[in-house]
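The structure appears right after this line, and notes come after that.
Every protein chain except one is present and positioned as in the full complex.
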Amino acid sequence: MNDATHAANATGLKVVGQRPIRPDGADKVTGRAVFGADVHLPGMLIGRVKRSPHAHARILRIDTSAARALPGVKAVVTSDDFPRVGSEALEQGEGSATLVDVADNCLARGKVLYAGHAVAAVAAVSSEIAERALDLITVEYEVLPHVIDVEAAMAPDAPLLNERLFTAGVTPRPTTPSNIAQKTVVARGDVAKGFAAAEVVHEGRYVTVPVHQGYIEPHACVAWAGADGQHQIWCSSQGHFAVRAMCAKVLGLELRDIRVYPAEIGGGFGGKTTVYLEPVALALSRQCGRPVRMVMSREEVFLASGPTSGGVVEVRLGAMKDGTIVAAEVTLKFQAGAFPGSPVGAGSMAALACYAIEHAVVTGYDVVCNRPKVAAYRAPGAPIAAFGVESAIDELAVILGMDPIDLRIRNAVKPGMKAVYGASFREIAFVETLQAIQAHPQYRAPLGPNQGRGVAAGFWFNIGGESSAAVHVDEDGGATVITSNPDIGGSRASMAMMAAETLGLPIERVRATIADTTAIGFSALTGGSRVTFATGMAVVQAAQRVVQDLKRRAALTWECEADQVEWRDGAAYCTDASKEVAPLSLRDLASRSARTGGPISAEVSLNAQGAGPGFGVHVCDVEVDPETGRTTVLRYTAAQDVGRAIHPAYVEGQLQGGVAQGIGWALNEEYVYDAKGVLQNPGFLDYRMPVASDLPMIDTILIESAPNPRHPYGAKGVGEVPIVPPLAAVANAVQRATGVRMRALPISPPRLLAALDGEG
Amino acid sequence: MSRVRIEAVVNGEPVEFLGGTRQSLLDALRDELQLTGTKEGCGTGDCGACSVIVDGRLVCSCLMLAPEADGRTVETIEGLAKNGVMHPLQQQFLEQAALQCGFCTPGFLVAAKALLDRNPDPTESEVRYWLAGNLCRCTGYDKIVRAVMDAAAQMRAAGGAR
Amino acid sequence: MSEQDYVEPATVGAAVAALAAARGSTRLLAGGTDVLVQLRSGRVRPDLIVNLRRIPELAGVRSEDGAFVIGAATPCAVLGEHAALARAWPGVIEAATLIGSKQVQGRASLGGNLCNGSPAADSVPALIAAGAVALIDGPAGRRECPIEAVPAGPGRTTLAPAEILVAIRLPARPVRSGDAYLRLIPRTEMDIAVVGAAVNLTVDAAGVVTAARVALGAVAPTALRVDAAGAALVGSTLDAAAIERMQAAVRAACRPIDDKRGTIAYRTQVAGVLAGRAARIAHQRATQGGQA
Partner (left out) sequence: MARLLSAVDEVRAFTGTADVIDVQARTVGGLIAELERRFPGLGAHVQQRMAIAIDGEIHQDALAEPIGPDSEVVLIPRIGGG
């Protein structure tokens, strides 16, 4: 069972650390929750997108006249309806993209860069008419050679996606264009000296393929242009302020003229941090003045929305016989898709972050190719880099004859040590997390024939950033917490809990809501495992301001000094013994708020600093059918340094969800392209994500021995670390079960059987 | 596509609506009857988010034509709670955090109800294989399976299915 | 499409008449689990859809002196709950109840699985191994043919334009018979078979195989009956040598393709593995309970 050793009750906390029912839960289990596609407005039109059948082609001519003439069609747009924009950088979760690339990805301009690239869109009174209108749009293409594999795209003679793209990060500045958008280097010490001193050197080349976030809700939005130039958008996204900013920039509008309402979001995992439909829907609505609903089909989600990179990870480790790793050299080549912006930067910094290696260099290449533009996917870049590094470390353990966890403990970063990427660690519990797995019953449990056990570790930075939150006290002494971060994994529960704890209220008297862009201050998007940390900090500060205000009002009522009032368990107590006064509860003060200054509320906006990095260690048991190459996951346990779990059940849920995605990534998920660069498996039948019967229960251990002092309740980001270890944990388990080291993902039955038969 | 008159009993209520002969039952429930609790995740019967129960049989509403519902009973997520009182499955999903984003939850609840109607005491494996047609990307299924088994136990203790 | 583009005939005759009278393209609907997907993707745009689910003859299971007659539109979930059928033909029922999820099982039918013409259809190898017979009706009246005569290639059957598959008859079978179906899918559910293998055999009192039929899925343009494989088992008690002979015959018969689900080498290799395992299960079922 889950071994949640949370220290909440030890610290006198009453709400934080408990497992209350989330305040927004009932709507989601009764079907009342409104997701993007559930928004229904009078006179609403249906929008559909015409997409490129070619992986790479110049657009010669688009003829939309027949489509415009079809009865029932109310608007048609192409990139001609988008203003020309510049190449300023846009903040978009991990995948930093430029404005012109985002715009060109919504509606292609001049060239289509992947099969599925949007070329035109229509809005009509029914989806049937909209579909017929798409068939009436004719597009003349000049088909160009295409390239998808990352190393093929790097080759000097590869077809060029952008003749004006020169590799950044290389001095002197190259003069010939290339598909390599950027080269990055993260280095420390003297690698040559390190390898010279090493007693054992181990090398490996590891390959992953593109995978999709796999959220079950396709992208959806409704846009409604106002006759006065003030527009409204309802959408499922990870950040409606980010959607507002991107729509305004792409369409050349003012931020104040676009109001974005957050619908419930059906999963994102980083993939809903950009825009695909919203600017197009708004452009269509501006042409006809009617609301336009656009919902991607599942096929469109796979064809045209951002997966993560496929990558090549070359790892070289130099170690002493006692297991100390003295030198490491890693090269990462990541696909960026149609436009620059793969997560190779973050992947480079995360690759060796778990280990104190004196001499290290990580070189990264961001490479465009004829695939959908990459978007962030949960700890972007780290799972790919970790698949290489954690597999190589496992092989090193075998060479050195060491227990794989002992080898990791020997090299593990500890508080005060400097990370390879430069910053030094403060409160971390990586060693304790390793020891927790080593002490877990699964690590010693006996294994049968064709069975094997693998371990792997993982790291993610976690970020802070800008957040706003408000706390309103009702006249009857209840409270409402308002934030602007879409809640995907239950964050409204943790916001309400942190406010309740600070106000001294039981959780039942606190509600949490997500406000639209006009009703709360700006917040950066939900991603980077930042919401409980950064927005939580804003919630607690707002609640603290309310408590200060309540103490001031009590002092006013008792006519004593403000510092003679204490706030405990939701009530004000007077410390001046001479005043025999009964305590004043929140309900008392709220019901008479008019007499003490008016309504009680506070809003705080901040840029949260000091986000604490997270570490995960996983152990996975598998059984392999030697005659068919099928792998079955028998048992799985994930331990993670979480600072302090605010709502332990939802923290466990983050670990279990990340593990399931990681297992899918390791075993069966992949894009299959044909010779013409067209995706062959754009659907849940042949893009094989794990189903319920594929997985065992996933046990979790929450390590809370290093709370983050920069957060009022010690919280750290937890959402992204869990997806980093599983790829290597599964691969290492398969190696122990079969003796075959699989260095390419996915480890699908055909590939594993071929390897078992020696053709690997 | 022509439209035909359809009479069905949805969540115990007789309804009458016009449905297209190429319109799926899923689209009819959502666009004609405004019952948006049933979701489209794929439109090809591979994700289970559109699960409904027709004449007692668990099906994907995206794989049925609207006219096929004529004369039949349809149960959707909106009908699981009776008179505003949540079904034990709904309660257990909330208490055990068996949902995160909640998009797949309606499909899981309807499918789990169909299971417990048939098998009041399922093993973990029986729950997992019955629910294999419902994809979830957030939870890793652990808490969903536990919530279904605990709801089954709660219902057995309370004397059988409601 | 002004005139009727969707009909639900109440009898086989009315259905055949509707098909014969249709001017444009037509599509039959039983469970709809393939047709709806094709409609949604735009791969098919039939002018007329004929829904067969309200025709009594195509629904339900009847047993006639040991044989079973299964209505072509009967949902596989119903077959899975039919105790006598499941006891008599565990292999056929295994195959039928592997098709898709529980939700798909609530609609998908053996008739649809057969007439959709997918080489990887799960139920077709088991029906072929069982020696099942297709009962067909059309303008030229009723006819019968072995199941293996129906598929003609990916997405194609030998049925004439206005013909309808009415039912599938599983023959009465001698005592001490057993059948089994296995398939290879990367996950544990929800995938289309990369390879499928069915074995149906009868043994004598000593457990020696007196009759055997082996059929494969997803290794040729249609499901494949492999007579040489069946013959390799006859006269044996499934000793290792007999199994290897049978596996060699199976692999020799495979003509698979490389596609997004599997490679030629993989399908050929695993077809032998599954056929061997299915044979052992069928033999065990035959010697244990035999046919009730």
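Every chain is named by a letter (A, B and C) in the order it is written, and numbering of its residues begins at 1.
Here is the rule we go by: contacts are C-beta pairs under 8 Å (C-beta built on N, C-alpha and C of every residue); 3 or more make two chains touch, one makes a residue touch a chain.
Since this is a predicted model, take the numbers as computed values, not measurements.
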* Structure fact -> Absent chain's touching partners (shown only) are A
* Structure fact -> From A:13, A:100 or A:349, the answer for touching the chain not displayed is A:349
* From A:29, A:45, A:137 or A:186, residue that would touch the chain that is not displayed -> A:186
* Kindly state which of the options A:23, A:36, A:204 or A:380 is in contact with the chain not pictured. => A:380
* Mind listing the subunit A residues that contact the chain we can't see here? => 89, 91-96, 169, 171, 184-188, 269-271, 273, 343, 345-346, 349, 375-380, 416, 418, 420-426, 461-465, 527-530, 607, 609-611, 710, 717, 720
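Basically, only the chains that are shown with their structure count from here on.
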* Asked: How many angstrom between the C-alpha centroids of subunit B and subunit A?
  -> 29
* For subunit B, residues contacting two or more additional chains -> 1, 22, 43-44, 46, 129, 132-134
* Asked: Of all the residues in subunit C, which ones touch at least 2 other chains?
  -> 41, 188-190
* Can you name the residues of subunit B that touch subunit C in the complex? -> 1-2, 4, 21-22, 24, 43-46, 48, 51, 54, 57-60, 62-65, 67-68, 111, 114-115, 129-130, 132-134
* In the complex with subunit A, residue positions of subunit C that touch it -> 41-42, 184, 186-192, 194, 260-263, 265-266, 269-270, 273-274
* Asked: Contact residues on subunit A for subunit C in the complex?
  -> 131, 299, 627-630, 632, 667-668, 672, 680-681, 685-686, 688, 690-691, 693-694, 748-750, 753-754, 757
